[in-house]
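Excluded from the complex is one protein chain; the other protein chains are retained at their positions.
Letters are used for the chains, namely A, B and C, taken in the order the chains are written, and counting of residues starts over at 1 for each.
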Amino acid sequence: MKKIINDPAAVVAESLRGLEAAHADLVRVTYDPNHVVRADAPVSGKVAVISGGGSGHEPLHTGFVGAGMLDAAVPGPVFTSPTPDAVQAAVAATTGHAGALLVVKNYTGDVLNFETAAELAAAEGLDVRSVVIDDDVAVADSTFTAGRRGVGGTVPLEKIVGAAAARGDGLDAVEALARRVVGQVRSIGVALSPPTVPHAGEPSFDLGEDEIEFGIGIHGEPGRERIAAEPADALVERMITAVIDDLPFAEGDDVLLLTNSMGGTPPMETYLAHGIAERLLADRGIRVTRRLVGPYVTSLEMQGISLTLLRMDDELTELWDAPVHTPSLRWGA
Amino acid sequence: MKKIINDPAAVVAESLRGLEAAHADLVRVTYDPNHVVRADAPVSGKVAVISGGGSGHEPLHTGFVGAGMLDAAVPGPVFTSPTPDAVQAAVAATTGHAGALLVVKNYTGDVLNFETAAELAAAEGLDVRSVVIDDDVAVADSTFTAGRRGVGGTVPLEKIVGAAAARGDGLDAVEALARRVVGQVRSIGVALSPPTVPHAGEPSFDLGEDEIEFGIGIHGEPGRERIAAEPADALVERMITAVIDDLPFAEGDDVLLLTNSMGGTPPMETYLAHGIAERLLADRGIRVTRRLVGPYVTSLEMQGISLTLLRMDDELTELWDAPVHTPSLRWGA
Amino acid sequence: MGCNAERAAGVLRAGAATVAEHKTELTELDRAIGDADHGENLDRGFAAVLAALDAGVPETPGAVLKVAATTLISKVGGAAGPLYGTAFLRAATKLGDASELDAAAVAAGLRAALDGVVARGKAEVGDATMVDALEPAVEAAERAHADGENVAAVLTAAADAAKEGADSTVPLTARKGRASYLGERSVGHADPGATSTALLLRSFAEASR
Partner (left out) sequence: MGCNAERAAGVLRAGAATVAEHKTELTELDRAIGDADHGENLDRGFAAVLAALDAGVPETPGAVLKVAATTLISKVGGAAGPLYGTAFLRAATKLGDASELDAAAVAAGLRAALDGVVARGKAEVGDATMVDALEPAVEAAERAHADGENVAAVLTAAADAAKEGADSTVPLTARKGRASYLGERSVGHADPGATSTALLLRSFAEASR
């Protein structure tokens, strides 16, 4: 394992120091328990939107803290959910009588820890709700699994919900909007190489020189199947088909397309895949009205990409377009 | 080699298709010869700022085309300078009587090809100047080498010169400003793993599990020396010292700090390195007044980072802060 | 022979030592079918439990377990943190403020722990989770107690059954937690949480002798 780190145990806190130094105008970082809140928190009268999860997926979530998106992010250890006390600290720093929405990716650990934090916050008289995002079509949603995972769809979810909170929507409305977005966003990922968790020191899985893990999770969890390496055209078609067939998306739909690098895949390949996805969607009569291309939900240095489709309408489009000013997503500001 | 590509020979054009699809509001892409110009080019009466070079360094330069930065980018084949006809096409699409500045990274191929293009443009009566950036302190500037390479400093150079052109500065002023920036920007890079050029199919160099290439170039060219892997604190100190000692930067200086991922290094490590660099600069009484952290000048999927310092003053700060709206750098818009 | 607060603390210290010793092994198991952090997570938590106990051992076994519970909840994270935390919390609540535990209390505490884990995680035996170790352990403990065994013997019976239960996860397809994403590919691997449960119970049994 070669990484630009010191002590594997300190990697999250030391990375947060860099974030803090780089974006002191946007965020405030508190350590132990680690949480990142917008510089002007708490914003009085506003529903707080809070997310978090294991670290190693940056910019998710810490890079999305700021005006128009998250009020707080709670980064756990690498690939490990934060603990309830950290979530509670973030709630305390951002949440007033308007309440808070916790955006939780569907992993057993995240769900359990955020659930516990929400209970604790409720006990202190705060109105804190959770929405669980489970957009990964790789995992069949059945009683035989922990359910679909939360992956790339988290980015548009946080952006859109953050915009709704910013324009003054109440907690009921923000929560309902979040559930609506969760209902119409789907993703799939592939990996070409494994990530290496710093404290583990070894790649999280082995992948032959000619293999691709299709339906990878963002922690290097395996997906649907291991397939032979194939040209980008075939791979992206396989991916987009899995996503479209799931919801399903249909001819005439307007969609947001997020072509996401898993970290180790550089812009050249990410844009290349994006171009193919746009073409395939056009072929199917699905209109891409908004797009985002780049590393937004990463898995350390894992090579791979994910594709996310969110069915759009006027309200979602307006909320997506609303100003946002965070370390990693910025427009209109 | 595993990459998300189809035919290695088509990788640049196919990636441009994705860029075009994703940012049709910002850029226009022309193929064969490949060049990317801002959607509203030519901007009448404005000095055109044009750059280019081998592909594989995205977002440099194509991701910086748009209002407030580049009028055109000319992407060559991977790691290979574009040819004069492509540069000429970009000049033709963007340049009027106000003339154009070509921003050229100091590599023999780029210098020769852009030089040829400038001669051809001059022959057509256009006032086209070139500025060569050579900010890489890894390479001693002597008659025994092709001179310092142009690396990370290209980003602030293009941003600042682009802002000057946008506010209406004439070609003499823009050219003089460019030379001033080149005179006070310095960079150094390290690699932890090699890039693989698509058509070559093999990593560009071999690096042992415990080795770091110190002073790497952005095409995987070797640098000063191969050192043993070391903790981030020591590595970043080695880097920042090399940069500071070179200009030299001194106590009391205001600087812009760019902590750049070479592609395969994820945000967690890039921010971690940034935090260390900020601390070391503060220790030396050098004030970081502006910063940029992320993958801005990459070398395909190479793991590594570079640090760039630019000595700032009021004018450069104002130009850095000026609105910019490109695929990969956006603020104030 | 009963078990007072000091002994309870000793039992937890032994658990912490076991986790530290098997940290790499647990993480390796988690690498195969999860995300390669189970040993790391538990060790972070139990090291904090050690530190908390070093700072002062509470008055009753129940209070000792409560310290462990809150520490694990706040330090372990992942799926295992809330689950182990709940287990210790429910056991602590069950034990109340008794100053000494007998075999009956130990068996009842284990049952409460299991109920807590199931309430939170909704796993059943056969899903290839820590429940596959804990449920047979509880049953064995109850049988041993019914047979009139003492605390150490009750815990030993639990540990033996937990070990068997953990081993039984090897041929199973995981249906809860991260490993469930693997589907049939989880077959052939011991569940990390079941394994850590068995290791912890073994260390508790040995420390209670």
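Heads up, the rule we're going with is that contacts are C-beta pairs under 8 Å (C-beta built on N, C-alpha and C of every residue); 3 or more make two chains touch, one makes a residue touch a chain.
It should be emphasised that the depicted structure is a prediction, and the values quoted were computed from it without experimental measurement.
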Among shown chains, those touching the left-out chain: B
Chain not shown: contacting residue from B:S204, B:S261, B:T298 or B:S328: B:S204
Sole residue of B:H61, B:H219 or B:R311 that reaches the chain not shown, by the stated touch rule: B:H219
Contacting the left-out chain in the complete assembly, out of B:T30, B:T83 or B:T317: B:T83
Contacting the left-out chain in the complete assembly, out of B:F64, B:Y107, B:F214 or B:Y271: B:Y107
Residue ranges of chain B at the interface with the undisplayed chain: 33, 54, 76-86, 107-109, 112-113, 115-116, 138-139, 143-146, 149, 197, 199-200, 202, 204-205, 217, 219-223
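Keep this in mind: only the chains that are shown with their structure count from here on.
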By mean Cα position, the chain sitting nearest the middle: A
Inter-chain centre distance, chain A versus chain C - centres from mean C-alpha coordinates, in Å: 32
Between chain B and chain A, distance of the C-alpha-averaged centres to the nearest whole Å: 29
Distance between chain centroids, defined by C-alpha means - chain B, chain C (Å): 55
Overlap residues in chain A, where contacts from two or more other chains coincide: 78
